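Of the protein chains in this complex, one is absent; all others appear in place.
Right, subunit A next:
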Amino acid sequence: MSGPVADTVTETVAALRGVHAERGARPVLRGVDLAVRRGEVVALLGANGSGKSTAVRALIGQVPVSAGGIELFGTPRSRFRDWARVGYVPQRTTAASGVPATVGEVVSSGRLSRARLGVLRRADRAAVTRALELVGLADRAKDSVNELSGGQHQRVLIARALAGEPELLIMDEPMAGVDLASQDVLARTLREQVADGTTVLLVLHEPGPLEPLIDRAVVLRDGRVLHDGPPPAAVGRHALPGHDHVHPHAPDDPDGAAQNRTGPLSRWNS
């Protein structure tokens, strides 16, 4: 597997430094530090209202912050323009809007990060097709997104982000409301992306089927980082089915983050 090479591992592709953000008068982020290095798969975990979604939306400039520094690929976010390097999967339950659109049309819109003038050349079309194949929807390209199941909507949104061939993939709750079949497709897609060297930042409620992929977990609570390190059930992305894997529930885990994270851990080696 041509994973990240040792000398590039140190490059930080996304960073929050002491970030504060408020919604109205209520503080949502209270000094969050987060660094994602090239090739890593980082999961941002936490309960509802812990600020995990706000943290990633602050990272990509969708939420104003009151203090702290944000960098993408070493550039302060306010000066960052190279959005083609970032793929974003917003937290959505649907890929539909007020007018019908085909799966292919929605996924193609993700390619605009590279085809800014809106002219899709052969390479752009090939990237769109590849993205559709990755999520297993190549044969649905001409279907309306309105005809898809919830999990398929999520796959469309992920394909849309992948169409731009990003180096950093940011996903906000990609598994929310997704049926088991689509969860497996998503886990496989993600594994292929990671194998190709894509860096991934995931917001998750629980690791679930993505757990074997996660290198590091950052657990938020009340807008602060509670835990930053190997996921309590440390497995890493090499723990594919067939590997032995153990679940050393971290004894030093401060207050039961591990207990919150009892996804279907046994899924891959049962």
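Simple rule for what comes next: a residue touches a chain if its C-beta (ideal position, glycine included) is under 8 Å from a C-beta of that chain, and two chains touch if they have at least 3 such contacts; residues count from 1.
As a convention for this text, contacts and distances are computed from a predicted model.
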Task: Missing subunit (named according to UniProt) among the choices "GvpL/GvpF family gas vesicle protein", "NADH-quinone oxidoreductase subunit L", "Metal transport ABC transporter" or "FdrA protein" - done: "Metal transport ABC transporter"
Open item on the list: Among A:Gly18, A:Gly74, A:Pro100 or A:Gly229, which one touches the chain that has been omitted from the display?
Closed with: A:Pro100
- [ ] Looking beyond the chains shown, say which of A:His20, A:Arg125 or A:Arg188 touches the absent one.
- [x] A:Arg188
Open item on the list: Even though one chain is hidden, which residues of subunit A still touch it in the full complex?
Closed with: 60-62, 81-84, 86, 88, 90, 92, 97-102, 104-106, 108-110, 112-113, 115-116, 118, 120, 133, 136, 138-139, 142-144, 146-147, 152, 160, 164, 179-181, 184-185, 188, 191-192, 195, 209, 240-242, 267-270
